[in-house]
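Yeah, one chain of the complex is gone here, protein chain that is, but the others are all in their spots.
Let's look at subunit A:
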Amino acid sequence: MVRLCVICNKERAIVKRPKTGQQVCRECFYYVFETEIHNTITDNKLFKQGDKVAIAASGGKDSTVLAYVMKLLNQRYQYGLDLFLLSIDEGITGYRDDSLETVKRNQQQYDLPLKIVSYSELYGWSMDQIVKEVGLKNNCTFCGVFRRQALDRGAVILDVDHIVTGHNADDIAETVLMNILRGDIARLPRCTEICTTGDGSIRRSKPFKYTYEKEIVMYAYFKKLDYFSTECIYSPNAYRGHVRTFIKDLESIRPSAIIDIIHSGEAFEIKEGVKLPVQGVCKRCGYMSSNELCKACMLLEGLNRGLPKLGIGKNFK
């Protein structure tokens, strides 16, 4: 029995869309996938003509598909964006080496300029050096905190207007649930925003906010896009934990659960009069922080003073 595409009614269907349950053929799948992202970009007025936009590129599936689609839409709809790839080199031998090779191939394949900034450049420490100091127990804390700021810091150096990241609908649903489970009300509204303004008024946005991971991977598969997948060598079991598994379980029962969770996060309102922590800035580097020093500066201070445990206290998240 041949299942026909519900859009063109001509070709054989090859994908069942998780968001809608529609069965679509290859060409119609490409078309709806790309057009939905274009609509997300234009509905939210993410860019202006002439913007210098850095695509955060890790060599992984999401950022590889993002680079491909951004390049394509920029040409198809004449966004007039000055696009380039921005990669962070954490300095992990064997891990980033391979993924940076992938990004370098993407640079050729998509004909986009590539800038790489390293942890050593930004912080004076590579992850390999940090692991030597702190061992394998807390290293993910360092890597995560440093990575969060690295894109912004790199973007400032490169004088960028806008950073786009490959966060997809599954990632955002995961963050919404985690913020709810942790009771982190302050972060909840921010995590569903498609575009946030960070350091030095650089905008940061997520064109894949409503794009399912399944479709990103299917798109990469059918387009034969070249991406890299591995687990970080310093955290061999770093699957994204229980919340991720829970979301995938939900999706397998009812695929719309992912979009529903995002909508719940968006609709969440805080009662008037509830006091939220005031967002300040770090005294040392100027990055957003609710304490005097931001987490990155705390961790750096510890490293530089030979007290790497500084900043990894009990309350540290």
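Definition applied: a residue touches a chain if its C-beta (ideal position, glycine included) is under 8 Å from a C-beta of that chain, and two chains touch if they have at least 3 such contacts; residues count from 1.
As a working rule, contacts and distances are computed from a predicted model.
Chemist: Mind telling me which option in "Polyglutamylase complex subunit TTLL1", "Ubiquitin-related modifier 1", "LON peptidase N-terminal domain and RING finger protein 3-like" or "Prenyltransferase alpha-alpha toroid domain-containing protein" is what UniProt lists for the chain we can't see?
Modeler: Options "Polyglutamylase complex subunit TTLL1", "Ubiquitin-related modifier 1", "LON peptidase N-terminal domain and RING finger protein 3-like" or "Prenyltransferase alpha-alpha toroid domain-containing protein" considered; the missing chain's recorded name is "Ubiquitin-related modifier 1".
Chemist: Out of A:Thr197, A:Ser252, A:Gln279 or A:Asn304, which residue would touch the omitted chain in the full complex?
Modeler: Missing-chain contact among the listed residues: A:Ser252.
Chemist: Specify the residue from the set A:Lys71, A:Arg153, A:Lys214 or A:Lys295 that touches the hidden chain.
Modeler: Within the whole complex, the residue contacting the unshown chain is A:Lys214.
Chemist: List the residues of subunit A that touch the chain left out of this view.
Modeler: 3, 12-16, 23, 58, 60-63, 166, 168, 170-171, 213-214, 216-218, 221-222, 229-232, 239-240, 244-245, 248-249, 251-252
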